[in-house]
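For this depiction, one protein chain was excluded, whereas all remaining protein chains were kept in their positions.
In this document, chain identifiers A and B correspond to the written order of the chains, with residue numbering beginning at 1 in each.
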Amino acid sequence: MNRVRAPVLKLGETLIASVQEALMDADLVGLRDELVADVKRYRATGVVIDVTVLDVLDSFAARTIRNIAQMTRLIGARTVIVGIQPDVAFAMVQLGLTLEGTETALDLEDGLALLDIQLGRERRV
Amino acid sequence: MTYEKTLLPETLISSDEIGQRKAFLEFADEDVARLESVNEVAIRYADAVIEDFYRHLLSFEETRAFFSDPDVLVHVQRMQKAYFTRLTQGNYDAEYVANRVRIGVVHERIGLPVKSYFGMYCFYLRSVMQRLQEEYKDRPERAFSVFASLMKLTFFDMGLATDTYIEARERTIQSQQEAIRELSTPVLLLRPGLLLLPIIGLIDTLRARQLTEQLLRAVRANRAKVVVIDVTGVPSVDTKVANHLVQAVEAARLMGALSIVTGIAPDIAQTMVRLGIDLMRITTVGDLQSGIEEAERLLGYTVRRTGDGAPPLAGVQP
Partner (left out) sequence: MSDELSVPVRSEADLVTARQRGREIASALHFSSSEQTLIATAISEVTRNILSYAGSGELKLSLVQQGRKMGVSITARDNGPGIADLFSAMQDGYSTSGSLGLGLPGSKRLMDEFGIVSEVGKGTTVTMTKWKL
């Protein structure tokens, strides 16, 4: 399902999923299933989904991403969406998508720092 | 893709528009046929006409200035000759239009005034008229009808080139205005991670959009975590303006930045609540000073007021 389009990396207790290119819907669903399984397997406490390369985030993609965040949260990992680009953010709010209830950060670096603060971890340098 | 053929980045003319322009000039198939029928004549006269034309051009200081470089002159003359014979080759299609537009763009770029451009066309038409009269000495009505067709086509060309001129100017003006508008609302970096967007003056949809875009880019460029949007200088904050603010705040949040809106007068806040605007979705703080303090608290800076013995805005918490 989710092979190259959004590889998942493990960094300590955090899983990082980097979306590589315009995702097909099936990839998003695949990513969701994979992340849920990985959070359980590695007892991850944090998840970062990096969408830097996406040039469009429509309502389907936003809903799937929100679902992923909610599901991973239910099984004990905080999820942060990072890398939403200015143009994309602008279009999303006009469409009515605000990703309520999900955490966001500017980029991977900020997302990891945010998780560290929220989870009371020691800062990695 | 077909649109790439018909479209030029400089002026965008759809095939519908080409048709409309021709219809208005009453440029019909018979005109095409008439022009094609004199192609052979045109080729014969081309050199002489171009020569006349440049003699005229070079005899006026204002136009001469554009052709001071002999290489340029030779090149332009060759182009002119190609243009002259092209006028009687039929096929006045999208590609023809694209060429005309390109010529308009070149003229705009070198800054050739419109009056010179029109004057050149006038001279050109007169010199062609003379040749046609000579050619069709015994059939003046023939000379006349060919000339009428040629006039339609050259007016078609002039219209295209002039619109290109205007459009290019408008684009320049527009981008200047945009630059001015951006300058009128600076996004200030107060300290690492903290942006201040002081909005002064009326906000309409266009300005709101531009402000939001500017803010979002600044958030990324400065890696901002908190943004203070001060609307003290906005004379009227109505439903529409408030909605724009909410959108700007929400878009910034998608990029990971929290916003605090300051300077909404209490009576306006009440009106907004009455109008059903969800102020709960944005953090509002009365005045700018408190807004900045709140922002710094969010960023992890401690703030102690002067008078407590400590300097303001001092100290960084781990």
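Some notes on this structure:
Just so we're on the same page, a residue touches a chain if its C-beta (ideal position, glycine included) is under 8 Å from a C-beta of that chain, and two chains touch if they have at least 3 such contacts.
Not measured: the values here are computed from a predicted model.
Between the chain not shown and the residues A:Ala62, A:Ala77 or A:Leu115, the one that touches is A:Ala62.
Contact with the chain that does not appear here is found for just one residue of B:Leu25, B:Ala94 or B:Leu190, B:Ala94. Listed here are the chain B residues that touch the chain not shown: 1-7, 9, 12-17, 93-94, 163, 167, 171, 206, 213.
Listed by residue number, the positions of chain A touching the unshown chain are 22, 24-26, 55-60, 62-63, 86-88, 90-92, 94-97.
The definition used in the following text is that only the chains that are shown with their structure count from here on.
The centroid of the Cα atoms in chain A and the matching centroid in chain B are 38 Å apart.
Contact residues on chain A toward chain B in their complex (touch as defined above): 82, 84-90, 92-94, 98-99, 104-106, 110-111, 114.
Touching chain A in their complex are the following residues of chain B: 212-213, 216-217, 219-220, 223, 225, 247, 250-257.
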